[in-house]
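Of the protein chains in this complex, one is absent; all others appear in place.
And then chain A:
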Amino acid sequence: MNAGVRLHGVRKTYGDGTVALDDVSLSVPPGRFVSLIGPSGCGKSTLLRLVAGLEAQDHGQVSVHGVSPEDACAAKLIGLVPQTPALLPWLDVLRNVTLPRRMNRRAAARRAEIAGVEARAVLQEPDMLSLLARAGLAEAVHRLPSQLSGGMQQRVAIVRAFGLRPDVLLMDEPFSALDEFTREALQEQLLDLWDELQTTVLFVTHSIQEAVRLSDTVVVMAPDPGRVVDVIDIDLPRPRGQQLLEQGRFHAYEDRVRNALRGAWRVPGAA
């Protein structure tokens, strides 16, 4: 199967000799929600940047729906939610979320050339408005980013990415700057949107609970050199509401991830 996201034997080093990723292989079937978790510096963001075609690997292959990240981006198959909302301060919420759709207008034609990718109509403005409403931003449609709270700004960034109807959604610690309550509310909204649009998600997080709650699969990574140490499938029913977080089987998965992470901290070669 060539759909979804595939990394094979990927190695990435930086100029100063840092091995950000070493022989990383990962296969994400379409429509899966996959979290990447691991200590700081284990190459999670690097992995996302490779999939987004923002940087090139030294060795190995990266493919999105069977094509290179560059071609996938040219066809607008990929949506990115960075760690900061990265909104344009002079545009109101609606213009912020619609601007990426108005760029690179030849993407639709390129999309049609990629096998296995359905031809999708671009979301029209009413659809964007309802998407904003679904994210609780109906009141804020014509406000500037500086007039929004941090949580609202992050929701705008998520709607901006979903509005592209991406086949792959890349999220780099999108909730890390938010308080606990906002974070849980946003997790729920994210799952809600994901359920409807059924995109493949690569989600970077530092929170074990967040990873287990959101994901079909949790990928545990370790640093020096950056690598994948464990892949844990989360076999829990959806929708995953608040009450699930208190159940034993949820905690069992959290413990498995925690143990895998503990192993990841142990630096190879150290006593």
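The rule is short, and it goes like this: contacts are C-beta pairs under 8 Å (C-beta built on N, C-alpha and C of every residue); 3 or more make two chains touch, one makes a residue touch a chain; residues count from 1.
Criterion: contacts and distances are computed from a predicted model.
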I notice the complex is incomplete. Of the names "Lactate utilization protein", "NADH-quinone oxidoreductase subunit F", "Acyl-CoA dehydrogenase" or "NitT/TauT family transport system permease protein", which is the UniProt protein name for the chain that's not shown? "NitT/TauT family transport system permease protein"
Candidates A:Pro29, A:Gly66 or A:Pro82 - the one touching the absent chain: A:Pro82
Which of A:Leu54, A:Val229 or A:Leu245 touches the missing chain? It is A:Leu54
Of the residues A:Leu132, A:Leu164, A:Val204 or A:Ile232, I need the one that contacts the missing chain. A:Leu164
On chain A, where is the contact patch with the chain that was removed from view? 49, 52-54, 73-74, 76, 78-80, 82-84, 86, 88-90, 99-100, 103-104, 107, 144, 146-147, 160, 164, 170
